[in-house]
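And now, chain A:
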Amino acid sequence: MPAPAVRVDRLEKTFVVPEREAGLRAAVRSLVRRTHREVRAVDAISFDVAPGEVVGFLGPNGAGKTTTLKMLSGLLHPTGGEALVLGHVPSRRERDFLRRITLVMGNRNQLQWDLPALDSYELNRAIYRLPRPDFLRLRDELIELLDVGDLVRKPVRNLSLGERMKVEVVGSLLHRPQVLFLDEPTIGLDVTMQKRIRSFVAAYNRRYEATVLLTSHYMADVEALCRRVVVIHHGRILFDGPLARLGDQFEPFKTLTVELDDLGVDLGRYGDVLERDGTRVKLRVPKAETAQVTARLLAEHELADLTVEDPPIEDVIELVFAQERPA
Partner candidate 1 sequence: MAVGTALVVLALVYSHTDELNGWVQSELLVVMGIQILLGGVIRTTIQPNMQRLMEEVRDGKLDFALTKPEDSQLLVSVRDVRIWRAVDVFSGGAVLAYGVAGLERGVGVGDALLFAALLALGAVTIYCFWLVIATLAFWIVNVWEILELFEGIYQTGRWPVSIYPAWLRFGVTFLVPIAFAITVPAEAVTSRLEWPTAALAVGFTVALFGFARWWWGFGLRHYSGASA
Partner candidate 2 sequence: MTTEAGRLRSYADYYATRARTQIQANFQYRVATYMWLVGMLAEPIVYLVVWTTIAEQQGGAVQGITRGQFAAYYIVWTLVRNMNIVFTPYGWEWRIREGQLSAALLRPLHPLHEDIAGFAGWKVVTIVLWLPIAAALWVAFDPELDPTLLEVAVFGVAIWGAYLIRTMFLSALGMVTFWTTRVSALFELVVALELLLSGRLVPLPLMPDWAERIADVLPFKWTFYFPIDALVGDLSRRELLGGLGMQLFWIVVLTALFYVVWRFAVRRYSAVGN
């Protein structure tokens, strides 16, 4: 069995935040004695990622996803536990380690503003000490994969936001990192661009067998790319497993879409009514009772149509996150 690309063992990150209360008395008090509050952003999480795997980290803002990625890329020092990425301790920020990873976080301007992206790519070549023929080959492959051939010759300042994002992504992959940390890669982009980025990441993973850790609060990102999903909330892992089973674990419900023949029928006794649109009703029914309810509906009503579906993952996640933090 090959060694995991990423090994995380009871990783912890606690921030010390100065306590700031409102009011004059509190302000005066804080002059004399600073009170602090500990915020546990990441609470002893453990997981392994095999080489070549694509894992999605799902969670609301403040869940600890970005903090985890920052610890795995060496930007933040953990306050407890251990992490190993490709055999390196990230916080040591060894050169060999930095050359094999990349962290892509939202709108970062790494490229020279006044020059074409191609010139900035030259800089990356020099920084990462890439042999020229390999560099050229990978560069051209990436340009082709993202279809930015005519964009890389224009000064970066002349590109739109989406175009800039694409050429920046090429820049962050020129050193052929083996581990990609992608933090909210599609945030703020339009639907076409989102799809583009997703298919690109999938292609990169396939072609170069890179390990991808991706955080998002868009279910679509995770559904498109990841077979394995880790749900994080309040710094803890709530779920770690195949995407398909996410629904099973958290919400054993099914959605029934019923098309009735006439209006005015109340289906409330069969399950929770989610939606009502004329003659079309959406019902939420516990999974165990699905067969029963379906049979009764068919027997007791005139139906034009009936479909049974898994609830959209968004709803599942919403319910998960709505859980209050255990005391």
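The candidates were selected such that all candidates are chains of the complex that A comes from, given by their letters.
Everything below uses one rule, namely that a contact is a pair of C-beta atoms (placed from the backbone, for glycine too) under 8 Å apart; a residue touches a chain by one contact, two chains touch by 3 or more; residues count from 1.
Worth saying up front: this structure is predicted, and the values here are computed from it rather than measured.
Put simply, of 1 or 2, the chain that touches chain A in this complex is 2. Interface of chain A with candidate 2 (complex): residues 15, 67, 70, 73-77, 91, 93, 95, 98-99, 101-103, 105, 108-110, 112-115, 119-120, 122-123, 125-129.
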